[in-house]
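Here the complex is missing one protein chain, while the rest keep their positions.
Showing subunit A:
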Amino acid sequence: MLAIAPPGWGGVLLTGAVATLFISSGAYLVGMALGLAGALGKLSGFRPLRYTLNAYTTVVRAVPELILIVALYYAGTDGLNRILAWAGLGPIEVNGLVAAVAVLGFVQGAYMTEVLRGAILAIPVGQLEAAKAFGMRPTLRFRRIVLPALIPNALPGFANLWMSVIKDSALIAVVGYQELALAARVAASNTKQYMVFFLAAAVLYLLITIVSNMLFSAFEAYFRRGQRPVS
């Protein structure tokens, strides 16, 4: 039943798992970019920007993910088509994959903003002052001092967010994009072997999370090399 070739549904599940990984990593990268911009914006001291970003992170983190995903999925495609119509272009069918990545990335961005903001604030001020004293320009300072110093601080938060984006990506099944959860449901309802397929999907998710956990531990050990161990 779990065979890879068509009479079995193993291939469908594996394709679903790949789709899950693809959506999650895409959303993760989008979230990271949004988060970095958001964190720098929040720390920039420009008031209107800070209030806007505060509203973004508060609303996204307070509303249930499922509602956000459903609302953004429809609002996103709807809004895009309205803009296109306004620009005199015909409506387009938004690719499910692109929509999924955008929606999950937007949600991740809010959490990333907070993680990165905390990580930047945890950098000892003296290090930034030293960089300023050497006459480093803000961009150089960011690249050489802030970025390397914030990574070890942000890694535990990044690891948590990666786990949560993998699990949140299952919610995309509700809007009908076939990733691992929906693939398992399709396979299960076709064969009536619900237990087998949902357990198989659970094992695949578990494999993904356990392997990622090990990877993140390795990353953290690498980026914390040379730091004094906390006793």
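Keep in mind that, in the parts below, a contact is a pair of C-beta atoms (placed from the backbone, for glycine too) under 8 Å apart; a residue touches a chain by one contact, two chains touch by 3 or more; residues count from 1.
Rule of thumb we're sticking to: contacts and distances are computed from a predicted model.
Trainee: Select, from "Aspartyl/glutamyl-tRNA(Asn/Gln) amidotransferase subunit C", "Fumarate reductase iron-sulfur subunit", "Ion-translocating oxidoreductase complex subunit D" or "Polar amino acid transport system permease protein", the UniProt-recorded name of the complex's unshown chain.
Mentor: "Polar amino acid transport system permease protein"
Trainee: Give the residue, chosen from A:L29, A:A71, A:A130 or A:L215, that touches the chain omitted from the document.
Mentor: If we include the chain that is not displayed, A:A71 is the one touching it.
Trainee: Pick out which of A:I83, A:L140 or A:L206 touches the chain that's been left out of the picture.
Mentor: Of these options, the touching residue for the absent chain is A:L206.
Trainee: Name every residue on subunit A in touch with the hidden partner chain.
Mentor: Touching the chain left out of view, subunit A contributes residues 62-67, 70-71, 74-75, 78, 163, 166-171, 173-174, 181, 184-185, 188, 192, 194-195, 198-199, 201-202, 205-206, 209-210.
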